[in-house]
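Of the protein chains in this complex, one is absent; all others appear in place.
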Amino acid sequence: MTETLNTPSEKAGLPPGSLVHIGDELHTSSKMSLLDYNQGNIEEKEIYDIQEALKHKGSETVTWLTIEGLADVSIVEAIGAAFDIHQLVLEDILNTHQRAKFEEHDDYLFIVLKYLESDTEPFELNYEQISLLVMENFVIVFKEKQDELFKPISQRIKNSKGRFRTLGSDYLAYTILDTIVDQYFTLIDCLDDAINNLEEELLDYEPTEAMLHTIHKLKREIIHIRRHIAPLRELMSGMLRCDSELIHEKTYIYLKDVMDHVMRIIESVESHREILSGLLEIYMTSVSNKMNEVMKVLTVFASIFIPLTFMAGVYGMNFEYMPELKWKWAYPTIWGTFIIVPAVLVTYFKKKNWL
Amino acid sequence: MTETLNTPSEKAGLPPGSLVHIGDELHTSSKMSLLDYNQGNIEEKEIYDIQEALKHKGSETVTWLTIEGLADVSIVEAIGAAFDIHQLVLEDILNTHQRAKFEEHDDYLFIVLKYLESDTEPFELNYEQISLLVMENFVIVFKEKQDELFKPISQRIKNSKGRFRTLGSDYLAYTILDTIVDQYFTLIDCLDDAINNLEEELLDYEPTEAMLHTIHKLKREIIHIRRHIAPLRELMSGMLRCDSELIHEKTYIYLKDVMDHVMRIIESVESHREILSGLLEIYMTSVSNKMNEVMKVLTVFASIFIPLTFMAGVYGMNFEYMPELKWKWAYPTIWGTFIIVPAVLVTYFKKKNWL
Amino acid sequence: MTETLNTPSEKAGLPPGSLVHIGDELHTSSKMSLLDYNQGNIEEKEIYDIQEALKHKGSETVTWLTIEGLADVSIVEAIGAAFDIHQLVLEDILNTHQRAKFEEHDDYLFIVLKYLESDTEPFELNYEQISLLVMENFVIVFKEKQDELFKPISQRIKNSKGRFRTLGSDYLAYTILDTIVDQYFTLIDCLDDAINNLEEELLDYEPTEAMLHTIHKLKREIIHIRRHIAPLRELMSGMLRCDSELIHEKTYIYLKDVMDHVMRIIESVESHREILSGLLEIYMTSVSNKMNEVMKVLTVFASIFIPLTFMAGVYGMNFEYMPELKWKWAYPTIWGTFIIVPAVLVTYFKKKNWL
Amino acid sequence: MTETLNTPSEKAGLPPGSLVHIGDELHTSSKMSLLDYNQGNIEEKEIYDIQEALKHKGSETVTWLTIEGLADVSIVEAIGAAFDIHQLVLEDILNTHQRAKFEEHDDYLFIVLKYLESDTEPFELNYEQISLLVMENFVIVFKEKQDELFKPISQRIKNSKGRFRTLGSDYLAYTILDTIVDQYFTLIDCLDDAINNLEEELLDYEPTEAMLHTIHKLKREIIHIRRHIAPLRELMSGMLRCDSELIHEKTYIYLKDVMDHVMRIIESVESHREILSGLLEIYMTSVSNKMNEVMKVLTVFASIFIPLTFMAGVYGMNFEYMPELKWKWAYPTIWGTFIIVPAVLVTYFKKKNWL
Partner (left out) sequence: MTETLNTPSEKAGLPPGSLVHIGDELHTSSKMSLLDYNQGNIEEKEIYDIQEALKHKGSETVTWLTIEGLADVSIVEAIGAAFDIHQLVLEDILNTHQRAKFEEHDDYLFIVLKYLESDTEPFELNYEQISLLVMENFVIVFKEKQDELFKPISQRIKNSKGRFRTLGSDYLAYTILDTIVDQYFTLIDCLDDAINNLEEELLDYEPTEAMLHTIHKLKREIIHIRRHIAPLRELMSGMLRCDSELIHEKTYIYLKDVMDHVMRIIESVESHREILSGLLEIYMTSVSNKMNEVMKVLTVFASIFIPLTFMAGVYGMNFEYMPELKWKWAYPTIWGTFIIVPAVLVTYFKKKNWL
């Protein structure tokens, strides 16, 4: 599913404050799973009624609620009512065309960003918007699709004997962010492979239309990736600057680590963009070189045979008085000329580097 | 109506402070409509004398006055006098070539920006300058044209049972801004469609002059759009920074939402600009590729027939002593040559990738 | 008079602090005119001795002294001595290759900027450096040329019944700045016309060398304009930031208006620069397209007639045993071939889009 | 070993906080060497058990521990435990795809950067990540490879009679940084040589595919170099801003000197990038020039011989009534024409600058 650049205007005209899911209707129902843990206990279950999750509100244990699929607007509404989330935040959760951002509210933090993935051959971007609501001892994650992306985290929590489970909801939020950002490295690797393949083809073979289209396609994808990744710098520096009580002192160094990763990814994308521009230049120059080569062949062929044809034409003239025609050695002589003239021309062209 | 880039100098030479409408004379008269509401009551009417509207000044109800058409300068003068608006602000309202900006004055806020819209096929920008004067319980909107742009807002106010009507003039101003900015998404969608159509054509068909002109036209339009949209970031951050009593604490989060939209639009326009540059490169490279192809055909034709013609020419010579001429199998033999030489050449060219 | 980019080094080597007029010697003498006004009285006269003007120093009336032509260094020296102007400021007034700037001194403000104008066809820049010394109740304007540029201002002062004449020297300075900046809009209009003309030609006609030269010329002019206009932003923001007693509180809103105009001009120049770059791309692509077209003609001609010539050549051979030569219908048959082969080729080329 | 741009995702999926060496497995074992010195004594030895080094912790002498090869994760773990280094820092040391950065922790400073080197012919980058832990009287250096890079420093310490040995661990860290940064100058020299060679070739010889590939390769390498060097500015300014007690007042001027070098290197790389872009333009233009030359030859050959061939063809026609054929001087006359026509054309072409 290649996203077009369109920033859907489906909602243009609706009053602000109306909760409508804007995006691809990927699933008809939402899947909710809940992980509740503290140092001693852990409980994981799939739930079917949002109220079940909301019971954990205010408990001492850390509760991680994941909602996959945004079609069921009533869930978001229920959460909004239970935790007193601002209407605009709820709208942002449901509108899957958000710019990545971090918002600090009184009782909760709101983070929204894009998860990106791709296959190498052909390079094809997949998008998923992920929103986080981070509250005291409660983290709610909204995903567009149902997948196993955060499986390793729940595994880690279950396996953790102590450390992870003693850390609060902010550390959980960090872990989720870190997982998403780490996946960008995988994406960059795919991009790198695609570009390297292209480069190899470009340097080893003749330029084809298909290569041009691949260059163009990758360029578009990089423009998209950059658009989604660039705001992450702002997002992370916003988190690092914020002094909410929801983020503990000890968590900042972890967030700074994510920030470093984000910087590396942004610079890497930028480098790839430049390399791709270089490939287009290579392509264009190769096309010119190719034309030069074709022109050389034409020039050589034409330049050699055109004079010869003229000479043959001369002795095909029907003048009555053409003494050479009667000369016995004329025919062999002209054949000699037919051989010598091209030989001289070819030598000359070789010297001029045209062959 | 495609705007040229001209920043009309019609007024150059006039003393500052002279109220003259500068812009296209779209309507000879101005249409005024008024919406007055509080939680309990609502009154909507079209008015013909500006004094009628000014009576609402100082009342507890929120009054929304819309003036469509700027030809009647006396209306602006009357408003200026009634609300003690600075002369330069009045001039800015009348001069429809303003840069989008936000100004904080003692008793009122002044906002001016461009509303942009377009059809997809062909992509053709329409401009309208919209100015807002936001005062305590009074919002005046100046529009160049008469259209239904703000109809949904008045509808919403009328339908609202409570919330909207309890919020002040700042929320109304936000709603108006939000409506205009939301329309930009529609514009970007049109732009996106136009670019996608162009891209498809470009990748599927031969490059034509018409495509080049379309690229050029879209490029110009994007330059225009960017010029009108870029100052919106400044406008919104100005509003967010200002600490006027006219904007209530609760409204800031809504303005921040508009700011987010503006950022998304700006980045989207930037991405489209880059994609369009990419399309021009594709076009130019396609032209080169096309020429290569034509050259190949020429080269192949010429390279095959020129030697053959030479050979035919040789046996058209009139020398007396040309033994081959009398040889019985000469003619079939030369025909054989006529077949073998091209066959060899074609094979060679195929191997060299020229066919 | 097209300015070259040269930043004359005529003075390189002179000690700093030597008053010498650097620039084109446009007039051998300087013309001085004086306008002295307060609410009640107004006096306008041409003066021939600088001392006459200096008598107004310290009076309650606002005195506006305009000096047109900088050849007479003694005038500048006398002013410098009378108002205690720093030596470097005097040098800057005389050196007409200044970068636009604003300087706040203890007792006076110094503003220097370029006035630019042009005709449309051909677009040809004219430069004039204008310096302002703004003091308490005294404004001195230094111009390089004698023209009517500020005529409308003096007219306005004379016509003004009250307001203008009650405002101080800072408002006069603002009016002068505003007049100069307003003229930039005229300049941009000329530029706009020139570019539009060029664009029309480019899209409607074949590319010519003349168009290329026009593009190049406009590009150079825009580089010059940008160089002169860009520092104005700094100049104006310097004025807005400065808290000199010479600028009254009420004047700032006017200066802010000029700042808005400057921003619009800068953005407009930038847009024109981009459009011009686009035109160069159009030009280059048109040249390629044109070549493609020429190549197609050549290819078609050559590809059709070269095989035919070969065939004719075949039956021009003089072999004794060529059975076709004796066949009665041979000649009509070959004519048939002469018609069918091109027909087939033309059809094929048409299908391949080469005709 | 040319690095690809890939930012390995090998660790994506692993929980944060797992110590794994990420990078090329260059050596199976790690080599540790230790230099312990104060003003009076100096001791240098290779050690095989990390505990031996840790005994020096807390002593008054400055201890410099170098670990070459990162395969043995237990060493890093032991150091982390002994000096209470944060888990994330240990991870950064082991992951050799770090962005250069400086981190100030309570009891130690962490610096990580890339050492780059290359040979001139062909220009081929080698990378090595070097991490520094700077503590009170203790500096630990982690290197990927075993080489003699820091030999001169240990030599200098051994030879130093007093000064160096009296300075603390911060001066040692500075010396190490300075050594790495100085090596960049060598790298830039290699790059400079490679570019100069290329430039010479490009200006003196015909453009070849090999040159294009060299340009492309150097461009890629510069993109890599820039990516690794650009963050150094931030690193150094971070060090200069930090007010850790670990950096003595006197050391700042030395760090500022390194900062100056870093600035020079960054600007130099930038200049080389621009020059390389210039070379690509030269290349592309040379290709066009070359094609022009080939086209001229073809044009001249074709234009001269095609009319002649036509003339010969005319007198090869078999009409019965062709009076010229019988004319005695016809043959010499046509030969005259065969000589005069090309002479005229050649003269004309020469005048038109086509030969």
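Order of writing sets the chain letters: A, B, C and D. Residues in each chain are counted from 1.
In the analysis below, a contact is a pair of C-beta atoms (placed from the backbone, for glycine too) under 8 Å apart; a residue touches a chain by one contact, two chains touch by 3 or more.
These numbers come from a predicted model, not from an experiment.
Q: Which of these, D:Glu52, D:Asp107 or D:Glu281, touches the one chain of the complex that we don't see?
A: Spelled out, the listed residue whose C-beta touches the missing chain is D:Glu281.
Q: Of the residues C:Lys55, C:Lys151 or C:His216, I need the one that contacts the missing chain.
A: The one listed residue touching the chain not shown is C:His216.
Q: Which of C:Arg99, C:Arg156 or C:Lys256 sits in contact with the chain that's absent?
A: C:Arg99
Q: From the listed residues D:Leu109, D:Leu298 or D:Ala330, report the one that touches the chain absent from this view.
A: Of the listed residues, the one touching the omitted chain is D:Leu298.
Q: Extract the touching residues of chain C with respect to the undisplayed chain.
A: Against the left-out chain, chain C lists 4-9, 11-13, 15-16, 86, 88, 92, 97-99, 101, 206-207, 209, 212-213, 216, 219-220, 223-224, 227, 230-231, 280, 283-284, 287-288, 290-291, 294-295, 297-298, 301-302, 305-306, 308-309, 312-313, 315-318, 322, 324-326, 328, 330-331, 334, 338.
Q: Touching the absent chain: which residues on chain D qualify?
A: 152, 156, 175, 178, 182-183, 185-186, 188-189, 192-193, 195-196, 203, 253-254, 257, 260, 263-265, 267-268, 271-272, 274-275, 278, 281-282, 284-286, 288-289, 291-292, 295-296, 298-299, 302-303, 306-307, 309-310, 313-314, 316-322, 353-354
Methods note: only the chains that are shown with their structure count from here on.
Q: Does the complex stay in one piece without chain B, or which separate groups appear?
A: Contact components excluding chain B, positions unchanged: A, D | C.
Q: What's the rotation angle, in degrees and to the nearest 5, for a C-alpha fit of chain C onto chain D?
A: Superposing the C-alpha atoms of chain C on chain D needs a rotation of 145 degrees.
Q: Most remote chain relative to chain B, going by C-alpha centroids?
A: D
Q: Between chain A and chain D, tell me the centre distance in angstrom, where each centre is the average of that chain's C-alpha atoms.
A: Distance between chain centres, rounded to whole Å: 26 Å.
Q: Report, in whole Å, the distance between the mean C-alpha point of chain B and the mean C-alpha point of chain D.
A: 42
Q: In chain D, what residues contact two or more other chains?
A: 316
Q: Is the chain-to-chain touch network here best called a line, a ring, a star, complete, or other?
A: Basically the chains just string along in a line.
Q: On the basis of the stated criterion, which chains touch which? Give every pair.
A: Per the contact definition above, the touching pairs are A-B, A-D, B-C.
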